[in-house]
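The complex is shown incomplete by one protein chain, all other protein chains being positioned as in the whole.
Our next item is chain A:
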Amino acid sequence: MSDTEIPDEIAPTEFPAQTLPLDGWHRAQGGRMVEFAGYHMPVQYEGIMAEHLWVRESAGLFDVSHMGQLVFRAEGGADVVAALEALLPADIAGLGENKQRYSLLLAENGGILDDLMVTHLPAASPFAVDEEAGEPAEPAGWSPLDASPTDPDAPTFYMVVNGATKIDDIAHLLEFLPDGIAINHLEEQALLALQGPKAVDALARLVPGVEAMVFMTAGAFDWNGVPLWISRSGYTGEDGFEISVPGEHVVALADALIAEPEVKPIGLGARDSLRLEAGLPLYGHDLDPDTTPVQADLGFALSKRRREAGDFMGAAPILAERAAGAASKRVGLLIAGRQPVREGATVVDDSGADIGRVTSGGFAPSVGAAIAMAYVPTELAAPGTTVTLSQRGKVHTATVTAMPFIPHRYVRAGGPK
């Protein structure tokens, strides 16, 4: 007798890579295209180092249209807040309109299925439903997964999830959200990130009013009649914005943005080195279904009220681990010498046995050194601890370092102007 073979779902990699609305634009700008998350994406234009440093001193435009944009709304009296709180450890009930929060999609065993941003949409947003028609007013290209009539008075939420995981995320949400919660996958919406200390100067010239927002807030704006949904957020550690725009208008918006003197297009290579310096974990590398928020040092994503209630998916194992202490922790590492130590390298003990793993690593242009993120035994997780790494048969020494490696420069409420 043999185990029954259940064929896996077709892996995304078996499909040819898809193109995004800015594909031709990237090529025209000199972007070097690679396959990423099932899409053709630019890894660099003039060079990763120059692009990285440009974002830290001026402003860079990133195409992140591969990411999944989802809208959640209730139908006929369902409670969308309770439904989302059942799956996310965030305080969704306490999330005011136009407020954005980082959160996690968690499995029952506490493993991280994805990390994401969730925003409470106001009544008037580009994703609002036209009450008369029962259809989205703007933009065109609405892609309903569930086309039932919705309750116009119930709160609605916008979520941005990772591109490589969006299909699995939607499957998970459809499985576990109760009846009466509609999910719309905004497949026709493009998403741009404009990041850097001068991003606000450039964007405010095109879209007046964005300068009034603070970090982790969002709002609806209009650009020459094109409805935009803009948040003051990003994943570089710098001030900046993420802009959801209908796909048919994204080329015009990208052209207008790079016509501003502060702005250059930036590829995925610099996006990775920027977020690494900012200490921000990358899903599929630093986070995965085998890691928990406690191990990943993302305790801030477990809101106090939700921890006390313990009523989100994965709460029991996560809260038990939080109380007992995790066996391993995600830490930052400063590598001795110039050679980068990258994902796949191991943390070893004195006898050479593997005791941890490097999940991201590379040369950090703004630090001027090789840095990494790794999971190490908790007793080695204190800043200043020396650890030994092994990569391709060569031993490296590293020092556990508090993250971020480069201070965040977010524009927060009540902060200096």
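The definition used in the following text is that contacts are C-beta pairs under 8 Å (C-beta built on N, C-alpha and C of every residue); 3 or more make two chains touch, one makes a residue touch a chain; residues count from 1.
In the analysis below, contacts and distances are computed from a predicted model.
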item: Record-based protein name (UniProt) of the chain missing from this complex, from "Sodium:proton antiporter", "ABC transporter permease", "Glycine cleavage system H protein" or "Fluoride-specific ion channel FluC"; value: "Glycine cleavage system H protein"
item: Contacting the left-out chain in the complete assembly, out of A:Phe62, A:Phe312, A:Phe363 or A:Phe405; value: A:Phe363
item: Residue, one of A:Arg342, A:Arg357 or A:Arg409, that touches the chain absent here; value: A:Arg342
item: Identified contact with the non-displayed chain, of A:Pro89, A:Gly219, A:Gly269 or A:Pro293; value: A:Gly269
item: For chain A, the residues touching the chain missing from this view; value: 43-44, 47-50, 52, 269, 273, 338-340, 342, 362-363, 365, 370, 392
